[in-house]
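So that we are looking at the same thing, I have put the structure below in structure tokens.
Only one protein chain is missing from this complex, and each of the others stays in its spot.
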């Protein structure tokens, strides 16, 4: 798999879990879980693809994305009650999803040879929009906008790390790994010590 | 009229009425009625067309869609106070709108020769997104996500009924009628006995 496809798939998986956890907090039924999970999973990447006029939109290109998101949300539906600290788990899963999705956004924009500032913006948009839709639809205060949290900043820092690393060491994967690590360290640090 | 156009027009009409009824609950003025009615009426089909890169977006292709939605919302504005059980009427109109819009989404996706899983997804998206936008903007709990309601499930069941019927009996209209009937029976059953 090339980087955009692999990263989109990974972001879909982790964001779907985060969406299902929010659905669990909202006490939705199993179809509500699947719906919110899918919306969260593909929301950010869809906004990115529509903005970049990149058709077909990634999850319309293969059924695997929706399949993965649906399966993940069903597993969460039957296991979420086992979690003791559901909101804590949600925060950390969301942090992981953010970090992977920023990389996915960057990989997709780079595959279209977009200029650097668009690559950075698409990283932030892909990372933040899915979770924002999830929170707006479920009527929660968007995690991306909570006071005192490092969220959009973490996404932007990860995106910048990726672009800098790509200058230093051209490789298909290393800059994207750098992006994910930097974003997760910042966002996770904000969760752990914030 | 070919099926996509006729069904889009019917969905626009019924969803506009549902949007105007929500506007009436929110005590908006006449322009607010028209605005919410138009947003609800074309929201789902617009998401579908943008995702499928189907341009022009259906309601930009002819002025009749906006005209119908505007007229319907004005009629509701001057008659909504006559309704005794406004929320009950809203629920049933929304159920009808959902059922017609799922068919409209399916017809549009089929007219572009999309594979089956995309046809199903577009049915669900066209059916659910307009009402979701309406409820989010008016700050109501989305009907599609209320616990214990059969909503997205009804949309998906209708979509599957349409695809199965199209295998059994290829015709331009019969599968779409099957879709609307199955979706409305399930959603209506949930309202009547849920």
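Chains here go by letter, A and B, matching the order in which they are written, and residues are numbered from 1 within each.
Just so we're on the same page, a contact is a pair of C-beta atoms (placed from the backbone, for glycine too) under 8 Å apart; a residue touches a chain by one contact, two chains touch by 3 or more.
Since we're looking at a predicted model, the values are computed, not measured.
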item: Candidate in contact with the missing chain, chosen from B:9, B:41 or B:66; value: B:66
item: Touching residue (missing chain; options B:89, B:136, B:160 or B:191); value: B:136
item: Hidden-chain contact residue, picked from the options A:5, A:31, A:93 or A:132; value: A:132
item: Among A:9, A:41, A:107 or A:144, the residue in touch with the chain that has been omitted; value: A:144
item: Residue of A:6, A:30 or A:51 in touch with the missing chain, whole complex considered; value: A:51
item: Residues belonging to chain B that touch the chain removed from view; value: 26-29, 31-32, 34-36, 46, 50, 55-57, 60, 63, 66, 136-139
item: Residues of chain A in contact with the chain not shown; value: 50-53, 117-118, 121, 128, 132, 136, 141-142, 144-145, 147-148, 150-153, 156
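Operating definition for what follows: only the chains that are shown with their structure count from here on.
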item: Geometric centre distance via CA averages, chain B-chain A, whole Å; value: 29
